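As you look at this complex, bear in mind that one protein chain is not there, while each of the others sits in place.
Then we have subunit A:
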Amino acid sequence: MTLDDQQQDRVKRDRDEVFVEFTKSICPVCKTPVDAQVNIRDNKVYLRKRCAEHGWFEALTYSDAESYLSSARFNKPGTVPLTFQTEVADGCPLDCGLCPEHKQHACLGIIEVNTGCNLDCPICFADSGQHGTETVTSADGDSTTASGYSITHEQCELMLDTFVESEGEAEVVMFSGGEPTIHKNILDFIDLAQAKPIRNVNLNTNGIRLASDKRFVAALGERNRVENRSVNIYLQFDGFDERTHREIRGADLRESKRRALDNCADAGLTVTLVAAIERGLNEHEIGDIVEFGLAHPAVRSVSFQPVTHSGRHVEFDPMTRLTNPDVIRLLTEQRPDWFGKDDFFPVPCCFPTCRSITYLLTEGEPGAPDFGVVPIPRLLDVEDYLDYVSNRVVPDYAIREALEKLWSASASMGTEVTEDRLKQAADALDCAEACGVNLPGAIADLTDRAFMIVVQDFQDPYTLNVKQLMKCCVEEITPDGRMIPFCAYNSVGYREQVREQMSGVRVDGVVPNATELGPVLIDSPSGSKVYRDDER
């Protein structure tokens, strides 16, 4: 080496990234809390962390750094729930929950009624299914798998009471699983929820029973007509290609989905299509899903969720995973005449980068040449109402309140609350004096043409950031009466803990099926991956 070379070696260099946050996360392998840093490179946001035992990990968390930073203004001060279920002891995310340090109440409570399912999807964050373990049928007909469980009437009641104690009047409870429609008491559970101060029930289902059991669908329809209560269907719906169905669900369910939707329409049930989007699988179907939803009489909203790499999933690369801005970009690319990037607005009740929503009014019949959509954020500047940092004067606080309910995790089309809020928000368009059109009045007649699109990126053991977790407003209610932020439940080990408690069978910590971890992973009995501990 010459002297010149040596001097060149000693020249200071700039880092290739902008360091923006110091936070906490977990090791995706052992789930131990670790320090983490958020960095920006090439306008993308990455979370990086190091576990003393398992080394460095990095994942893409938001593919539009500019939006990531600017959305910080849309962070609504949280609301303190009426009760907390745990104490602060070991710090986030080990004290769930909710612990008194949690920053937000629960907009949405989830009750998983079982772990059993009538499908064995290759992709399932809940690691549910019928595989791998022996089935035990008890005297009263409840079937449990060796590491699985289904909740009892008493447990459901305790879970609902936990939610109500914490919320007072709760907006939405979601029954999920497993597959909730195969729990023999699911209708009782819905009745139980409707008898409590909980306005809306969402039923999260793969639709198989809805496709084949019209009496069941009619029973749900009846419950949807109970005064001041509603039942909405949250239907897994990932696309139209056979490959999409086979690779995400392990079966071609296209016909079944169609029948389920038609049966819901006949029973007067409102449906949200819920699409898990995975890179290289169904990212080309996002626009088609929206178009299909707009055309179907039962469908009033679509929810897109980049596949959560918790539980069971196909092998993935954390550095190129899909994030909310990717889904929005794909939609605007696939339907450029309908959507622009700015039509989606971050949800202020949770951390604004977790969820984005838009509402549309539709014009004409889908498929017809004059069909068009009018995104509501083009009609009023949502930003002028939901900026909690730089705004000192909000044009109208009633409209802000309406928009807060619309841009929240509890918003659900087909419910009176959401439709009332849409009408209230339309007051922002009042120009009766200036232009002689009573737009708010006119829009009130249009709410049955309103449609909601949600984009929600749940966190996984790679992307988990306690900053987001601490303000999570979607909670898993556990049979022992805790309310655990959804992404903590799926990523930190709470799901495995509850499953072990409920089934009495040991459940190992699930590790993401990331390509880089391949060599240290083995299959779990339920098809997810666990750490290969050679000393076990």
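Definition applied: a residue touches a chain if its C-beta (ideal position, glycine included) is under 8 Å from a C-beta of that chain, and two chains touch if they have at least 3 such contacts; residues count from 1.
Keep in mind that, in the parts below, contacts and distances are computed from a predicted model.
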{"item": "Name per UniProt, for the chain absent here [options: \"Peptide ABC transporter permease\", \"Sarcosine oxidase subunit beta\", \"NADH-quinone oxidoreductase subunit J\" or \"Methyltransferase domain-containing protein\"]", "value": "\"Methyltransferase domain-containing protein\""}
{"item": "Hidden-chain contact residue, picked from the options A:E58, A:D384, A:E401 or A:D420", "value": "A:D384"}
{"item": "Touch criterion as defined above, residue of A:G340, A:P366 or A:P525 at the omitted chain", "value": "A:G340"}
{"item": "Residue in contact with the excluded chain [from A:D252, A:E363, A:E416 or A:D523]", "value": "A:E363"}
{"item": "Residue in contact with the excluded chain [from A:P180, A:P325, A:P352 or A:P375]", "value": "A:P375"}
{"item": "Footprint left on subunit A by the chain that the document does not show", "value": "340, 342, 361, 363, 372, 374-375, 378-381, 383-384, 387, 390, 392-393, 428-429, 431, 433-437, 439, 442-443, 445-446"}
